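One structure below.
Heads up, one of the protein chains got dropped from this complex, but the rest are sitting where they should.
Here is chain A:
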Amino acid sequence: MPVPVLAARDVKKSYGRGAARFDALKGVSLDIEEGESISIVGKSGSGKSTLMHLLALLDKPSTGAVELSGRDAGALGGRTLNRTRNQTFGFVFQQFFLTPNTSVLDNVTLPLRIAGVGGSERRRRGMEALERLELADKAKNKATDLSGGQKQRVVIARALVNEPRVIFADEPTGNLDTATGAVVEDILFDLNRRTGITLIVVTHDEDLAAKTDRSVFIRDGLIVDRKGESA
C-alpha cells in the first residue's frame, strides 16, 4: 500500500482554555492518497476548515499528529515548514485574496516570488499557468478589474504556478453563481484527473462533494460518515 501524501492521526484541536475551552476537532483520523480527490463535508462550524488548516500545516493539532508522506510534520522547523508549504501546497479560498492594484501576473507569481524564483523564470511560469486557465490576455490587467469567475481562475493559476502536489480548496465556489461555479469545478477536477494533483475540497455543498472520488462527513469535530472508500 502506498504511503499517503497526507494523514491525520487521531487529531484533536481545541481553542481557548478552562471554561472557555472549545473542542473544534475531537479525534479525526484520515489518509489522503497521492492523486485522489477528496471532499471534507459538513455544516458551518463543524470543524472542516480547522481540519484543512491542520492538514495544510498552517496550524498544529492539540494532540495527535499530521503526517506528510509518512513523516510527522510536527517535527518540521519553521523554515522547512515554510518551504514545504510553498512547494507542496496550493490554496484556493472562497474569497479570492487577490492583491488590488497589482497586475494579474504579479498576483499569480506571488508563490514563486516568495520562493525566491528569479524574474524571467517567474514570468515564464506565470504566463504558462495563465495560459492553462485561458487568461493569458489578462496578464497585465489589474486583478480588481476582473469578473468573479475570472478572479477565481486567477486564484487557481496562483495555486498551480509552483506545481504543488496538493491543492486545498476551501469552499471554492461559495462566492460564484452556479454557472461560473460549475466552470471552476470542472477546471479543478480536470487538473486532478490530467496532472494527478491531489485535490482536497472543503465544502458544505453535497453536490460538489459528490463529484470527488471520496467524501468524509464531519459533524461537531468528528467524522460521522465516509463515502466512496475503496476498501
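Following the convention adopted for this analysis, contacts are C-beta pairs under 8 Å (C-beta built on N, C-alpha and C of every residue); 3 or more make two chains touch, one makes a residue touch a chain; residues count from 1.
What we mean here is this: contacts and distances are computed from a predicted model.
Chemist: Name the chain not shown, per its UniProt record: "ABC transport system permease protein", "Twin-arginine translocation pathway signal", "Electron transfer flavoprotein subunit beta" or "GMC family oxidoreductase"?
Modeler: The record names the chain that does not appear here as "ABC transport system permease protein".
Chemist: For the chain left out of this view, which of A:59, A:72 or A:137 touches it?
Modeler: A:59
Chemist: Considering the entire assembly, which residues of chain A contact the chain that has been omitted?
Modeler: 44, 53, 56, 58-59, 78-79, 81-87, 91, 93-95, 97, 99, 101, 110-111, 113-116, 118
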